[in-house]
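Removed from the display is one protein chain of the complex; every other protein chain stays in position.
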Amino acid sequence: MREKETTLYLGPQHPGVTGNMMVKLKVAGDTVVKAETHVGYLHRAFEKLMEVRSWMQCFPIVCRICVPEPDPNEENLARAVEEIEGREVPERAKYIRVMVLELARMASILLWMGGQSGSAGLYTMPQWSVGDRDYILDLFEELTGGRVYHMYIWPGGVRRDLPEGFEDRVLKTLDYLESRLPDYDHLMFENAIFQKRAKGVGVIPKEKALEWGVVGPPLRGCGIKHDVRIDEPYEVYDKLDFIVPTYEGGDVWARAMVRRQEFEQSISIIRQVIEKMPKGDYYNKVPNPFNWIVPPGEAYVKTESVRGEFGYYVVSDGSLKPRRIHVRGAAYVHGVSLLEKILVGANIADVSFIMNSLGVCPPEIER
Amino acid sequence: MEINWLKVLGILITPVIAFIVGVTYGGLTRIITARIQNRFGPPVTQNFWDIVKLYSKKTNIQHGVMQHLAPVFAITASITTLYFVPVIRESTVFTNLSFQGDLIFLLYIMVFGSLGMALGVGQSGNPNGAIGVSRGLSQMVGYEIPFVLAIVAIMIQFKTTNLNDLIAMQNNFNHWIIFQSPFAFLAAILAFLGMMGYAPFDVVVAPAEIASGPPSEFGGKYLGLMMTSRSIFTFAKLTLFTDIFLGGAGDFVTLVIKTFALYMIPVLTGIVNPRFRTEQSIRFFWAWPTVFGILAVLIVVW
Amino acid sequence: MNLEKENKFAKQINETFHSAVVKVQRERRIIVELRSDLIPPFLSFAKEYLSFIHMAHYSCVDWLEENKFELVFMLWSYEEDVMLIVKTKIDREKPEFVTIKHLWPQAETYEREIHEMYGVDFKGNDRLGEFILEDWDDLPPMRRDFDTVKYAGEHYFTRPGREDAQDVRETIARHSGEEIPDFAKKYSIRRDEE
Partner (left out) sequence: MINDKYANKIVDIIQNFARKSSLWVVAYGTGCGAIEIPPTMTSRYDAERFGIRGSATPRQADVLLITGYLSTKTLKRVIRTYEQMQDPKYVIGFGSCTINGGMYWDSYNTIKALDQYLPVDVFINGCMPRPEAVISGFIKLQELIKEGKANGAQKYKENLEWYRENQRKVIKNWKMPDYNW
């Protein structure tokens, strides 16, 4: 006999959804029969606003596109402009950019740990990991003046040089975070109940993953080793030594383990960056921002954010303002078409759990 | 009929004491949780002010008579449970209404509140609440089995269904039932984890899944009443377990020590564990706790 | 710079689609311009035969001056690590295209957005409709002739106070002795009048 279907609105006001979005679920008993993502609650019309702003004014805007990890946005726009203009970036700035990007990745993974375990009811983990994330934010504050939004990377380099003794403080923070990893393992990754919840839930079929446009940790959780940092190395990633962790299974557990190992890799990358960072300029002269004309052209650049490939399509028509900047958020595919597919058949208890493991970030879906 | 005025006094002040102790335990729990989570946490009186605030809400939305009655059911069930649990051993004031067969009565009355809630939530029309109730009832089926097995084992072993008799039997440290019937204790304490509703068995209120489950449509005074009822019920359950397994308490200091120690078991488990899914939770209760319960019964019968 | 594999792809594409204008933009970037009716066969050709299995992005650019919309597809080959940017122009007055969601299911989402933001109608996509906006009754907002400043001024209450705020651009230009750019001059003119 067919069970009676009820409609359950998960969000927008719901503690389980990752941000301001809504998933409309058709539920039979405890099982999801049909899922429909509704977005648009965070639409601020960034792409429209950037068409009426000067190039420099776009930089404070782009970092607001993804709140948990704003730096890939700045990096992307800066790199796209550099590509269109043919502008050179000093070597030191490249290293600093990598450092900022990896610090942002770590901060974002810590926030994800909180979300992932919080959605499973483990409320101690968010308290620890989000509290520890603040140490990284402190570093950002010292470097850029902003805790969350940095507006630090711009075409031709970065906005400021590293303050004196900053490297030591970064290393100290890294040491601390590394020493916390065993605690996180005990509490979350080695917890039998967490494993029981995570294994075999939210499975992405491996043979479909590439075609469905899965990127980032969810893809690597399927055992497919693709990472923008290796496929198309940007900045100085080709000079650094790191591995791209993969995990078989395609479930929440695999994605969690991939992210956890990426955290360790980020620590090692930042250490290498600090070791190898050359002295010298940290920016090439930026033109007068009021009269900055970018020659006509177009560029698609991409960065590996913590949720996967983060792309920018930038078109310039040779005027003071961009013609079109289109953002490819990693969650754009994950949060709508992929989520709607893998939620079918899931238990309602796991909906928010799966959303967290995909890193669905609504502001980059609707921008 | 002669009225025992001391007993009347006890009946009047027991809920008040239970409320105060329950609320304080709640506040202490929040502090202990906070300390484990690397922070200071709220003052001890926090839960008390929460409840007072809820009572001083100016508006209260309700969707019908049953929803109105649901918190009343809950608080009735907790106070009734409390009345049949002797708080202090051999005390005229605090023995309450304990009678022959009260153990069996308690088994029934303890689920009364949940059933009342289920009726009330049904009327509120909130799907989250309805799912929460169905989860709660399924989980109750899970933990009631080991709990009943443990109680049955004890009733057979000591040939009594009276709590006062049980307490009187455990007059010495080595006569405590926790030592005399360890399997019954194991089964009961695991069931107790489920009863208290802390993680990993907090499937009923799971915020990230179903908002806050059954209470999601209840605000203001209704929620205040439910929190009051929970405080009293917590105390009642703790006292019941102390009476059955830890030999009861001769005075308030012993009572507080024993109940608090017992209370920390679910609390500390809850802090470091995520929650089960409903079917995992039921499967958990039907595995080891039930085995322990059956073992306890078998040992007694042989 | 080694453009061997890019040139190889370009040759393959030219051999199959004679009308395609292929340009190797840089390392790892090939730009293909095509007639709009050739896009679906070309995309399936790129996916099946040229290993461009990952649809990274699907965008739309409004070329108001030419009265055209430009649809842009970004395909990535994981085997060769090359990106293929496929572009086509469609009519702006009556924008129509066919859906490609049978090739990549996630294209459906992109089409929903482009439909909402530009008004392009995708034949075969049955989920077009409200996606991001709600109860929108103006021009599709991402069209270049839609004026967001005007719309915001008309529809939303604006708190006064912005007018007499100091204009940063002008101040910086004055301090550094540089010339005030044209678009910032309107502020200075207003200020001088006061």
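Chains here go by letter, A, B and C, matching the order in which they are written, and residues are numbered from 1 within each.
In this text, contacts are C-beta pairs under 8 Å (C-beta built on N, C-alpha and C of every residue); 3 or more make two chains touch, one makes a residue touch a chain.
Not measured: the values here are computed from a predicted model.
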- Item | Touched by the hidden chain, restricted to displayed chains | A, B, C
- Task: Using the touch definition up top, pick the residue from A:G40, A:P155 or A:G249 that touches the left-out chain.
- Result: A:G40
- Message: For the chain not shown, which residue from A:N20, A:Q195, A:S268 or A:N284 touches it across the whole complex?
- Response: A:N20
- Item | Candidate in contact with the missing chain, chosen from A:I61, A:I109, A:A198 or A:A299 | A:I61
- Item | Residue among B:S78, B:Q123, B:Q139 or B:S212 touching the omitted chain | B:S212
- Where the unshown chain meets subunit A, residue by residue: 12-15, 19-20, 40-45, 48-49, 52, 60-61, 64, 67-68, 111, 114, 126-128, 130-131, 133-134, 137, 147-149, 363
- Mind listing the subunit C residues that contact the chain we can't see here? 133-135, 137-138, 141, 146, 148-149, 151-152, 155-159, 161-162
- Message: To test your reading of the contact rule: which positions on subunit B touch the chain that is missing from view?
- Response: 30, 34, 37-43, 45-46, 49-50, 52-53, 56-61, 128, 207, 211-212, 215-220, 223
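Here is the rule we use: only the chains that are shown with their structure count from here on.
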- Note on the structure: Whole-Å distance, C-alpha centre of subunit A to that of subunit B, is 44
- With chain centres defined as C-alpha means, what is the inter-centre distance between subunit B and subunit C in Å? 61
- Expressed in whole Å, how far the mean CA point of subunit A lies from that of subunit C is 22
- Name the residues of subunit C that each touch 2 or more other chains. none
- Note on the structure: Flagged in subunit A as touching 2+ other chains are none
- Query: Contact residues on subunit A for subunit C in the complex?
  - Reply: 39-40, 43, 45, 47-49, 51-52, 54, 83, 210-213, 215, 226, 231-232, 288, 290-291, 298, 300, 302, 309, 311, 313, 315, 320, 323-324, 326, 328, 332-333, 336-338, 341, 366
- Which of the residues in subunit B end up touching subunit A in this complex? 33, 36-39, 127-128, 131, 199-200, 202-203, 206-211, 271-280
- Which residues of subunit C touch subunit A in their complex? 26, 28-29, 53-57, 59-62, 72, 74, 78, 81, 83, 85, 104-106, 108-109, 130-134, 141-142, 144, 146, 148-149, 169, 172-173, 178-181, 183-184
